[in-house]
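With one protein chain removed, the remaining protein chains of the complex are shown where they sit.
Moving on, here comes chain A:
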Amino acid sequence: MFDYETIRLIWWVFIGVVGIAFALTEGFDFGVGTLLPFIGKTDVERRVIINTVGATWEGNQVWLVLLGGAIFAIWPAVYATLFSGLYVAMLLVLFSLFFRPAAFDYRSKIEDPRWRNSWDWSLFIGSTLPPVLLGVLVGNLILGLPFHFDQDLRSFYDGSFWALLSPFALLCGVTGLLLTTFHGALFLKWRSEGVIHQRAVNTVNALGPMLLIALTAATVWVFVGIDRPEITQMAATDAPSNPLHKTVIAHGASWLHHFMTYPWMWLAPLTAFSGIALAWLLGKGESRTGAFVLSSLGITGVALTVGFGLFPFLLISSTAPGSSLTLWDGTSSHNTLLLGFWITIIFLPIVLLYTRFVYRVMWGSVTEAAVLKDSHTLY
């Protein structure tokens, strides 16, 4: 069907698609959770906010689970190195995600204000820490991570958790949080009326410029201040996966040079900035759907910028450049990639179809009246 080289490239695209789907869908869930204690002043207001995502957050979270599963299946060495190397950071992501299901499902079960307030802050933590930590993670993917493989292809990590928190990575963490919060505010605005709608608009208005500044700073930093390794010799792109069969120079090139070599790649940061800027300009006004779609485009642009910038690298090693993983030497076998391809081709459309059905059934503005009427069935 597809030769090994082609299917490797297809899977790079697929995993990008899953990652973007995660950022777009769970992105607004995170944002709504972050804004919950601030935009919702009373219990009824908070219930309105929670119920804008209440019926669908669980399905959205599967994109994260699938992203992990797909990386495990397609790039097992990346999964092994990333999760074990960033042990403490990954566990912090996991622990913060623990706060979410219980916060959604248990909050409404008891009417006591202290109980409900505690769960609101739990949802805040569970929705705020992951985008910060994942932003820091992306920052470190750009900077490279200190890992190497031994002869048995066992990966060793030579850094610490604290070393991940470099200024650039922290800037990425802040950017990540601003992205999800901005996106979440636009979603909340889309699905609410009255006072909550107005507060969401104000949030969009305030966060837009901050996000654009953070994004500009991070972009300039990457293009001016961060080197990219360069592969000087490697095995064929259809050779069996073994990352140790290549030669890599640590600071061989720059991101600027990389984008200059492939000028079409500039479309990605262009989409990112124009998407976010237009989402802000429209979001301040009446636009609901349009502004949300533009912010989704903007997030897609950000993800593509990082993906294109790293290509063909998946994980850059800062201490042993030769151990870096690329999409040509870090994948599963040809058979497994083909198997995964067919599973994806069959199930992706099915999943999208029924997800669309569920959103259509549950669509419409969530109002205080509706929440009060269904006190015992809604969250």
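Following the convention adopted for this analysis, a contact is a pair of C-beta atoms (placed from the backbone, for glycine too) under 8 Å apart; a residue touches a chain by one contact, two chains touch by 3 or more; residues count from 1.
Just so it is clear, contacts and distances are computed from a predicted model.
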item: Among "Cysteine desulfurase", "Ger(X)C family spore germination protein", "Cytochrome d terminal oxidase subunit 1" or "Heme exporter protein C", UniProt-listed name of the chain not shown; value: "Cytochrome d terminal oxidase subunit 1"
item: Residue of A:S241, A:T271, A:S295 or A:S323 in touch with the missing chain, whole complex considered; value: A:S241
item: Residue among A:A55, A:A206, A:A277 or A:V293 that touches the chain left out of view; value: A:A55
item: Option from A:I7, A:L82, A:L179 or A:L282 whose C-beta touches the chain left out; value: A:L82
item: Residues of chain A (touch criterion as defined above) contacting the omitted chain; value: 54-59, 61-62, 65-66, 68-70, 72-74, 76-77, 79-84, 87-88, 90-91, 93-95, 97-98, 100-102, 104-106, 109-110, 151-157, 240-242, 332-333, 335-336, 339-340, 343-344, 347-348, 351, 354-355, 358, 361-362, 374, 376-378
